[in-house]
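Every protein chain but one is kept in place in this view of the complex.
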Amino acid sequence: MNIWVYVLRRLLYVIPILLGVCLIIFVLFNVVAGDPTHLLLGKHATAKQMAELRHELGLDRPWFFQYLDLVKSAFTFDFGRSWSTKQSITTMISEGALPSLTLTIPGFVLTTIFSVSLSLLVAFYRGSFFDRFSVFICVGLMSISSLAYILFGQWFFAYYLGWFEISGYDSEFPNWIPYVQLPVLIWIILSIGPDLRFFRTIMLDEVYQDYVRTARSKGLGEKVILFKHVLKNAMIPIITYVVIQIPFLILGALLIESFFGIPGLGGITLNAINSSDFPVIRAMTVLSAVAYIIFSVITDVLYTIVDPRVRLK
Amino acid sequence: MKKMITILLSLGLVLGLSSCTKKEISNEKVLNLAVSAKIKGMDPIYANDLYSSNEVARVYEGLLEYHYLKRPYTLVPNLAEALPTVSDDGMTYTFKIKQGVKFHDDKAFPNAKGRELTAEDFVYSIKRLADPKLQSLGWWLLDGKIKGLNEWRDKYADQPKVDYTEEVEGLKTVDRYTLQFTLAKPFPQFLYALAMPFTFAVAKEVVDHYGSEFINHPVGTGPFVLPEFKQTNMIVYTKNPTFRKKTFPAEASDEFKEMLADAGKQLPLVDKVVVNILVESQPRWLNFQKGKIDYIGIPKDNFDSAVIPGKGITDDLKAKGINLTVTPSLDVTYTAFNHDNKLFGNEKLRQAMSAAFDPYTANKLFYNDTALPAQSVVPPGIAGHIDGYKNPFIGPNVELAKKLLADAGFPEGKGLPEITYDCPSSTISRQIGEFFKQQMAKIGVNIKVVQNPWPELQKKIKNRTVMLYGIAWGADYPDAENFLQLLYGPNKSPGANGSGFNNEEFNKLFKTAAVLQDSPERTALYEKMNRIAAEKVPWIFGVHRQSYVLFHSWVKNYINADFNAGQAQYLNVDIKAKQEAIKKL
Partner (left out) sequence: MENAQVVTANMTQNKEQKSKSLWRHAFETLMKDKMAVAAIAIFIIYSIIALLTSVDIIAGDWAKEVGASYSPPSVENWFGTDIFGRSVVAKTLKGTQVAMSIGLFTATLSAIIGIILGSIAGYYGGKVDEIIVWFYTTFSSIPGIMLLVAITFILGKGLVAVYLALGLTSWVSLCRLIRGEVIRHKDREYVHAATAIGGGDFRKLFMHILPNVLHIVIINFSLQFQVAIKSEVILSYLGLGVQGRPSWGTMIDDAKLELARGVWWQLAAATFAMFVIVLSLNILGDALRDALDPKLKGK
């Protein structure tokens, strides 16, 4: 099959998924969101005012049209205005995306580099004490709540030892670096466990493949096998795993951003949850779902380019 | 592998080095503040929460303000030339406004030069507050109070466009600098309304120019300028270069005499105000201790490490040059009954629950023993509070509570359903809820605590789907009416009376008092109402809080106040002292 036909087919499949995502979001949030009039009108609203407002927001129209609006917003990225702050949601998102990314991208890149290289090391020393020890540490790191890391990290490293900024942010380029150091570090600690565990499994899967035996029987050194063959083959699942994480980077980090005062999308989301600001919650959900769908298409296409057998399935 | 390690090392170096570059304290006078909630926006008519209204008041100004250095609270002219002349019947207020006051320079004006403020701007701003299309959050303040304004509002509710040029009888300009209000009914609190950010002056050109983005482009006449508001966690204001001549006050109440050092100096006293938004209390507290925040209310749980009961601040903090100021707040915390619920029509039951509740322990646990257990609704410090009055149903009096509960028809709590207690979702609210549950368990009343996001709780109160809810009220202006209205029957939800308490005698007294100017006669009525509120137990009263604020040695003129929206212009920073003190932190 031609690659372009495959890409086209994959893209067409996006449509039902997107409609479905919008449907779920619509159902869930329209059940709960119910009545925005209170948030918008404050304490002293009259019934008449409420009815007017509902009309103005289009909440008295048939649900099908309201659903279509939601679908439209997934394409146009026009989400209207927040109920609690009256700010344009699109502006909120575009202003919040950058701070989130300055936290999540370094965290993500560093974690990936660390865990891939570590997983190669543990694959090399598989079964040894070092292997078991690293796995144990990883699992240990994963077993502590993120909130505990944040509370303790901020108090101990930033305040007590004074190594990092306690909190804050600066939107100018080099100036934000000191503010994101500790958050990035916490991000790495939080995500290195699952990553390393997954990559190790992939590496070990490859290590036991036939081609490795063949290579070994040809007398190639273990290091050469590991770097030349195993790593190369393991790259496919690793890339898939990594690429699919990217859309979630936009969402930022709920708790980290809130504690470290980073004005990103995570903090915006958290704030929206706390103030029942449903248009914002809905917009963030649609945004991340769309990003996820786009990146899963990219992953699939990449995958078929690397490994053409997949297309035949 | 080696390559990878080199890359990692160099990355680490870059990160590490940049953190070593320490910032020097410049000679600019900068005020660093911390607030604990997101700021919604900068439009005065939407500033219905403390945080937004404080920000609005840095940029915008109103006709009146509270004297910075005088207690009890005294209104003084701000944009007005003098206090208004009031007609004999008390219904017409005539203001002269200051001449030569300029709006901030902004591209919405011709040549981007701020134009002069006129009386017409106030007419426009107050009509904006009443505009039926804008859903302002402060309309309640003037609802039914100004002649013709309600009619104007109703008329345009159904029409596609609101006509601001149509004259409203009670809201007129006599000449360029003279403004005349005519009230629809006596409203003794009217002048307080003119000191609240809702009625601050905005310019029509700016509103028209920015449309729905006006909320992010504050252009006022105030001491500070903010070119554009963004939803970040840091707001930076700079001194308004075209600010009119306004000087630090030359008179002060005795307790603030020492602040007169700055008397006569042109305001604002600092060059820049940096507002840091820090929602979580841990980073707020840690930043203060490092000197990155100039003053901070003591978070409840840091209290012991900051203050020794009865003695003030700990030596540790004293050595760092940190000062403490304690002021009672005009507020009351309470647990309200939903009076629409038949169960709570039973007065004895309400009294029993009140007697079972221990406000003293609550004070210890949640307010570090600094608050004052409330006897009734009006806090001390304003007329209407009865000094030395003891409410007979204030606990802890388990015996009385048990007896009352039996009298109510529920001996040992038998026959009572599970009672839900709704509260906001913060950690402290949850703990207060748990405490309440514990207290009620002592007399066999079974409580279930339900946490809600703040808007959700408001909605539930409004829809009358709560049984009990824990909440607090802080004064909008220094008048007991602002507290007593919470129990006035006709104010029933969706009005301010969320509990739905409705007592004929109380209502009658309130109606009489509401039209009276401040007088011994009115105070007597207030006290009478306060007593009814105590004995009928419409709520289980909590405490009147005190605020404990710590500030660094370099901060001058700090006063903690309930109505301090325009405060930043009066504060001063001693740069030399800061450079010295910061070394010790």
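In this document, chain identifiers A and B correspond to the written order of the chains, with residue numbering beginning at 1 in each.
Keep this in mind: contacts are C-beta pairs under 8 Å (C-beta built on N, C-alpha and C of every residue); 3 or more make two chains touch, one makes a residue touch a chain.
Computed from a predicted structure; not experimentally measured.
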| item | value |
| --- | --- |
| Residue among B:94, B:238, B:341 or B:451 touching the omitted chain | B:451 |
| Hidden-chain contact residue, picked from the options A:25, A:110, A:185 or A:242 | A:25 |
| Full-complex contact with the absent chain, from A:114, A:248 or A:303 | A:248 |
| For chain B, residues in touch with the removed chain | 280-282, 285-286, 299-305, 364-365, 425-428, 430-431, 434-435, 437-438, 448-453 |
| Hidden partner interface residues of chain A, rising order | 16-17, 20-21, 23-25, 28-29, 31-32, 127, 135-136, 139-140, 142-148, 151-152, 155, 197-198, 200-202, 204-205, 208, 248, 251, 254-255, 270, 273-274, 276, 281, 284-285, 288-289, 292-293, 296 |
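The rule we apply is simple: only the chains that are shown with their structure count from here on.
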| item | value |
| --- | --- |
| Chain A-chain B separation of Cα centroids, rounded to whole Å | 38 |
| Complex interface listing, chain B residues touching chain A | 1, 4, 7-8, 11, 14-15, 18-19, 21, 38, 40-41, 43, 46, 48, 132, 135, 137, 139-140, 143, 157, 212-213, 215-216, 230-234, 276-280, 282-283, 286-287, 289-290, 292, 425, 453-456, 458-459, 462, 494-496 |
| Interfacial residue positions of chain A with respect to chain B in the complex | 35, 38-46, 48-49, 52-53, 81, 84-88, 91-92, 95-96, 99, 110, 113-114, 117, 120, 151, 154-155, 158-159, 162-171, 174, 177-178, 181, 227, 258-263, 267-268, 271, 273-276 |
